[in-house]
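If you scroll down you'll find the structure; I have some questions about it.
Every protein chain except one is present and positioned as in the full complex.
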Amino acid sequence: MSRDVAIIGIGMSKWGELWDRSLRDIFVEAALAAIDDAGVDKIDSLYIGNMTAGLFTGQEHLAALLADYLGVAPIPATRVESACASGGLAVKMGYLEVALGMSEVVLVGGVEKMTDVGTDQATYALATAADQDYEVYHGITFPGLYAMMARLHMEKYGTTREQLAQVAVKNHYHGSMNPVAQYPQRITVEQVLNSVMIADPLRILDCSPITDGAAALILCPLELAKKISRKPPVKIIGIGHATDSIALHSRDDLTTLKATERAAQQAYRMAGIKPSDLDLAEVHDCFTIAEICVIEALGLVEKGQGGPATAAGMTTLGGKIPVNTSGGLKSKGHPVGATGVAQVVEIVTQLRGEAGPRQVANARLGLTQNMGGSGGSTLIHIMEVAS
Amino acid sequence: MSVSKYWREIPHRYRLEAGKCKQCGKIYFPGRLICPECGGREFDTIQLKREGKLLTYTIIHVGPSRFADQVPYVVGIVELQDGVRLLCQVADCDLDRLQIGLPVKIEFRRISEEGEAGIIHYGYKCVPV
Partner (left out) sequence: MVGIVGYGAYIPKYRIKVESIAAQWGANAESYKKGLMVEEKSVPAPDQDTITMAVEATRRALQRAEIDPRKIGAVYVGSESHPYAVKPSGTTLAEAIGATPDIHCADYEFACKAGTEAMFVALQLVKAGEMDYALAVGADTSQGAPGDALEYTASAGAAAFIMGKTDVIAVCEHTYSYMTDTPDFWRREHQFYPQHGGRFTGEPAYFKHINNCGKTLLEKAGLTPQDFAFAVFHQPNGKFPLRVGKMLGFSKEQLAQGLLCPKIGNTYSGSSPLGLTAILDVAKPGDLVFMVSYGSGAGSDGFIWRITDQIDKVRDKAPKTWDIIQGDKVYLDYGLYAKFRHKILKNV
């Protein structure tokens, strides 16, 4: 027994370095915005995506804490974790709860408060998404892991340093039209190529930032949505979820994101669509190379063609398939546990036609791709405007 | 890192001990309890070959504090002669010589240390042949 699920409310907190706000403050801010957007007065269940509040703020037992501060206790509340894909996983779990008829109205949130620790502790916390004993032990960092993918992608497919930079340039261009983006300034290829080297060949402007932020959604059965929603309900029509070895070196092909490929196939099958049907996508551009590998794994371009396609503007607003109109992780920011939820917020915004200057014309079908670590887990959601 | 967490990995880190599936022959580093390939649950303990080639690499310019004194340092993914891949630092390498496919061999080195007074973390790195 399963029923259709729709999103009827979306909300975001402020994103950035929020020195004066606590984790619970930013979560409640996003959740209240989603509740107000949906116009609901009762939540039956709560799902929270969060990677590692324990390491970032010393706080665990997050679900109960946030249910209390949102004023919805004693409803059931669940915190889920899949590294940087925690938000995407929360969306899936919320979907299941509604689809299976266990709850009517579910709030799905994602939150990460990253600036309560210094850069070194933040690096440590993020690195827990990699294999501690066989990757991190040797001094590798996340920029380093993606840099190794980039180097091989360049060698194998002729992807250029400039093409990598184009991903950042495009996403900052998109982010410049998003009022919540942490770094909304437009940048040039030259700026990327001259920015500080982090892990050769990746530079600081190839990397997503450290961000405090939260995002939230209200999910309910489609039938209920049609009755109560003030805005066009957005239906979740496809879900994909897959895993791969979290250690990059254990994968047969270091430039192929197998979990993303696999999750995409599942989601396309469930939705009954093919990649070319999509009007837009929000993907996990934690590093510029990541977006290139992801659009290849999603089948938006041929394997190895991610670089040239990006440089040709295929994924820019106005192109064949705009990718990361929100600015992506790169410009909008990357509060890790919130990212997967915020991607859905952007797709809903676009499908409702509320994206303002960055609106994709006639957007009716959108996809989100959210991944953990160097690709060890991936969540994909496909949404359309409910007819 | 707790002492026990370091200590239990010693066979793998010091002498590249790996598990070879008795059923399908696939080698896992470190060893596992079940073979993802064939479901086999019995393994022979073997020592990996100490020569291989560099599949990809990066030069870390901004590293974790434990490695801050070492920057810039090179980390790569190595495919050993028996087909097993591992990630490690590339030591003693002139940055101009670095390239994909570089023949390397494994050496025993210090990886990091637990501050001034804690234990020293040893393990494998590769060096150009």
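As written, the chain order gives the labels A and B, with residue 1 at the start of each chain.
By definition in this document, a contact is a pair of C-beta atoms (placed from the backbone, for glycine too) under 8 Å apart; a residue touches a chain by one contact, two chains touch by 3 or more.
Because the structure is a prediction, the values reported are computed rather than measured.
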TODO: Would you mind listing the shown chains in contact with the chain that isn't displayed?
DONE: B
- [ ] Would you indicate which residue among B:Ser65, B:Gln81 or B:Gln99 is in contact with the undisplayed chain?
- [x] B:Ser65
Task: Hidden partner chain, residues of chain B it touches - done: 10-11, 14-15, 47, 65, 68-70, 89, 91-92, 94, 107-111, 120, 122, 125
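One rule holds for everything that comes next: only the chains that are shown with their structure count from here on.
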Task: Centroid distance [mean C-alpha coordinates] between chain B and chain A, Å - done: 32
Task: Residue numbers on chain A that touch chain B, as the complex places them - done: 120, 123-124, 127, 133-141, 143-144, 147-149, 151-152, 155, 196-202, 247-250, 254
Task: Partner chain A, residues of chain B touching it in the complex - done: 5, 9, 13, 30, 55-67, 70, 72-73, 75-77, 85-89, 100, 111-112, 121, 123, 125
